[in-house]
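First up is the structure itself, then whatever we jot down about it.
Selected chains only, in their assembly positions.
Chain nomenclature is as follows: A, B and C, assigned in order of appearance, with residue numbering initiated at 1 for each chain independently.
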Amino acid sequence: MSKQVDLISGLAVIEAARKHAEKIGVPMNIAVVDSGANLVAFRMDGPWLGSIDIAQDKAFTARAFHPPTIELAKMSQPGEPLFGINASNDGRVVLFGGGIPLKCDDRVIGAVGGSGGRPDQDHDVARAGVAAFDAGGKTGH
Amino acid sequence: MSKQVDLISGLAVIEAARKHAEKIGVPMNIAVVDSGANLVAFRMDGPWLGSIDIAQDKAFTARAFHPPTIELAKMSQPGEPLFGINASNDGRVVLFGGGIPLKCDDRVIGAVGGSGGRPDQDHDVARAGVAAFDAGGKTGH
Amino acid sequence: MSKQVDLISGLAVIEAARKHAEKIGVPMNIAVVDSGANLVAFRMDGPWLGSIDIAQDKAFTARAFHPPTIELAKMSQPGEPLFGINASNDGRVVLFGGGIPLKCDDRVIGAVGGSGGRPDQDHDVARAGVAAFDAGGKTGH
């Protein structure tokens, strides 16, 4: 029985992420993508217009490359093995925290991206979404 | 006191549109944009991957040009005054029903786009979202 | 037990399509995408440089909207309900024959696109790929 990132589970991820954002007092834009990296759900609550794009791109990045973006950032510094990766995939690769993959049995099947605060806050908000997904019932919701 | 398309009113628009989609039995992707044509909220429920983009672009089109896209479609046929308009704005202009502006005192302040059924069904779903917005309270929600 | 469009089944689709192209004497570019509309396999054999892009976009279109592109073409003529759809999805929507969805139990799970001949020839080549996929074993290969 395999979990899926679909509308129902996607909205649950967003709701959990949103609650954490509320708790830390940082409004966020939050995006969820499915296994094909396609947008499943999105809500704008952040103050930065530019973050509408970045939240979605963080989710894309985590789905496309697997490490949380906060880790990918380290691998992509000057001198590191993935330096320059952000020029790929039509500029949709984001190199700061806030994108985390959603997994089922260690297989990446989607991702969540949060954008609106500091990278570590964005990461924590996304992590709250991931936790809700992982706690989801046996049917994948 | 002016109405706004923000997260709260946007989610109400999506919820009303979703209910109509459910009533007519046609799952839809639904997008809401604000006065700057920026995505406020989105939910994917439609069967067509290509509609993720189109729902957002219908909302953009209605915000950007004001007539519902079902009307813009007529003005953009061969021989009509706006023929070719869909090549503008980086290909974000959609020429079939499903995008409708959200207004306050006849001023366009956002838009809703639905995509997943026939253009007339998409239009009706978007109209249900607009009706909810228009019925919103005096504070704009 | 569900079929998947993956490397193994994708290469089988391409091989079957290629054989048909050879039989009718029309070299083709052939692309296969998976359920997320991502490229799984591609081979260039056509004489037209511009068809490298079109073969991939035909596969995308069939995955994104479900009707074979030869059918979508009819729905997208001036005056028809989907006129203008080719401006959506960043210009990746192709409106002539050659793209056909790959299905499992009536669910679209990928697509094949052929480009190099006349639209009806491209359609026939893609159909040969689909037939091979449908004839694939119970494990999806």
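FYI, a residue touches a chain if its C-beta (ideal position, glycine included) is under 8 Å from a C-beta of that chain, and two chains touch if they have at least 3 such contacts.
Treat the numbers as computed from the prediction; the structure is a model and nothing was measured.
The full homomeric assembly consists of 4 copies of the same chain, 3 of which are present in the displayed coordinates.
To be clear about the criterion, only the chains that are shown with their structure count from here on.
Taken over every residue number at the interface, the positions common to chain A and chain B amount to over half, indicating a same-residue contact. With each centre defined as the average position of its C-alpha atoms, the distance from chain A to chain C rounds to 31 Å.
Inter-chain centre distance (chain A to chain B, centres taken as mean C-alpha positions): 26 Å.
Multi-chain contact residues, meaning those touching two or more other chains, occur in chain C at positions 36-37. The residues of chain C lying in touch with chain A in their complex are 34-38. For chain B in complex with chain C, the residues that touch the partner chain are 47-51, 53-54, 57, 73, 76-78, 86-87, 90-96, 118-119. Of all residues in chain B, only 7, 10-11, 36, 38-45, 49, 52 touch chain A in the complex they form.
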